[in-house]
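As you look at this complex, bear in mind that one protein chain is not there, while each of the others sits in place.
First chain written, first letter: the chains are A and B, and each begins at residue 1.
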Amino acid sequence: MTRAEHHEWTRAGMLRAAAAGGAAATSALVIGVRDGDGASQAAPSREQDNAILNLFLRLEYAQEGFYRQASNSKNLDGDLRTFARTVGPQEAEHAALLRHRLGSDAAPRSDQPDVGNWLTSPRLFRQAAIDLEEAVIAAYIGEAANLTRGALADVAPLVSVEARQVAWLRGLGRTTPAPRAADPARRPQAVLAQLRKLGFLA
Amino acid sequence: MARRSRTAAVVAVAAAILAVVAAALVPGRAAHVRRPVRASALPAPVTPAFVPGAARPLGSTRHLAHWAPVRRNAVVRRAPDAGAAPVTALATSTPERTRNIVAVLGQARAGGGQVWAHVRPSMLPNGGTGWVPRSVLGGYETVRTLLTVDTARLRAVLYRDGRPVLRLPVGVGMPGWPTPRGRFYVRNRLTRYRSPEYGPIAFGTSARSPAATDWPAGGYVGIHGTDRPELIPGRISHGCIRMRNRDILALAGRMPVGTPVLVR
Partner (left out) sequence: MSGPTLQDIDPDEALQGALASLCGTTRAGFLRTATLGGGAMLAALRTPAVARAEVSDLEILNFGLRFERLQAAFYTEAEELGTIATMSAAKQQWAQTLGAHERAHVRIFKKVLGSRAEGRPTFDFGSANATDAAFTRTAVAMEDLTVALLTGLAPIVHDRRLTAALMGLTTVEARHAAWARNIVGSAPAPEAFDRPRTLASVRGAVAQTRFVVKPPKTSSRRRPGFTG
């Protein structure tokens, strides 16, 4: 842990203690140092929050746009159409929260790519949506711990819903909704590259 | 006059250029231009403190046994039906003032939706099983151990997950006082009682001696130490399974209450 990080957490602990009327801040649990971590991480900050939340906003826009197009597709019906029509507005709400959080620092929405090639069949839609959702979840898991506490408090209840969505979708495809005991993180750069390649991002 | 006009024009252009430069250099003065966040500006994920290992299916339950405490006095019945014939009565306590427990063999849902547990209680004749409503019992506990006692070879073997972990010589019932054969379980564990004839630790079992029905404490068979180690192995007891004290201590470190006991 760098000095800057330690200062950030200690100050937070002191402020919490002060807010609580004097309860002593306990020291962080030392649960093992892992190579390559901590020392090279920048401390959470408003500026870093903005960068991360704008990433999340971009991902929510990509999802919302995809499901909006899917909702109107004649090639989807039944369960998949229900999925798109339920989840699309949820992604819109996620985007709205992130925009509210960012205020004037919210990046403008880019033009929505045409994802029609993923809507030519239910199978293609389902696979593309799973790839999209899994990538988004991995990005959220990857960046969550880089957020300030306040930002994380807002984002955590959104991330869990993303996971619900992908479990639902996987179940529709008779793929196990929960393939692992823990979900992995991915670097945001890798997620963005994958989504560009798939055509979800310009 | 033309020279003055040209000078004014140059000054105006210079002022315009300066205004543009100033706008670019002075933050907040120009209109705020929000640029998309560069991916390279995003921090790397924090390495998690832990990652769970692979999830494993339950595997074989062949070597598992279950037991449960008795929460309230009840009647054990032949079938999962309140109208079925009684088998024996269940009390909540043992003579040693510990909570009475039963081996749980299974469960079933009876007509009407009530869940019943199939149990092996401590009773005479030995070996009986029956049913009680699930609500009679407390929480189920699981053990992975089994103790076998061979009265012919005068040997006990403790198994864990089906593998032998202790082999111990034992003393068993003398003629006229046989150690009962059958399937039983360890019911309780007694310590610090200062009776050298029982050694440092004694386990109560669900087995009852048919020859000791008048025994003050009910004629229950125990597994315990001894102050006569030189008699082990041998047919020396009134039904109890005796061990040398160092062996009962070794057993105590590995045999939890509820362990099935198979006496052959």
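Methods note: a contact is a pair of C-beta atoms (placed from the backbone, for glycine too) under 8 Å apart; a residue touches a chain by one contact, two chains touch by 3 or more.
Keep in mind it's a predicted model, so treat the numbers as computed, not measured.
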Using the document's definition of touch, tell me which of A:L59, A:V87 or A:L195 contacts the absent chain.
A:V87
So which of A:A62, A:L102, A:A144 or A:V191 would be touching the chain we can't see?
A:A144
In the full complex, which residues of subunit A touch the absent chain?
5, 8-9, 11-13, 15-21, 23-29, 31-32, 34, 37-38, 41, 43-46, 49, 86-87, 89-90, 93-94, 97, 137, 140-141, 144-146, 148-154, 156-168, 171, 176-178, 180-185
I need the residue numbers on subunit B that touch the omitted chain, in ascending order.
45-58, 61, 64, 66, 69, 95-99, 101, 104, 106-107, 109, 113, 115, 134-135, 138-142, 177, 187-195, 197-198, 202, 204, 209, 212, 215-222, 224, 237-240, 257
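As a working rule, only the chains that are shown with their structure count from here on.
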Just how far, in Å, is the C-alpha centre of subunit B from the one of subunit A?
39
Hey, which residues of subunit B end up touching subunit A in the complex?
32, 34-37, 39-55
Would you tell me which residues of subunit A are touching subunit B in their complex?
31-32, 34-38, 40-42, 48, 50-52, 54-55, 58, 104-108, 110, 141-143, 145-146, 180-182, 185-189, 192
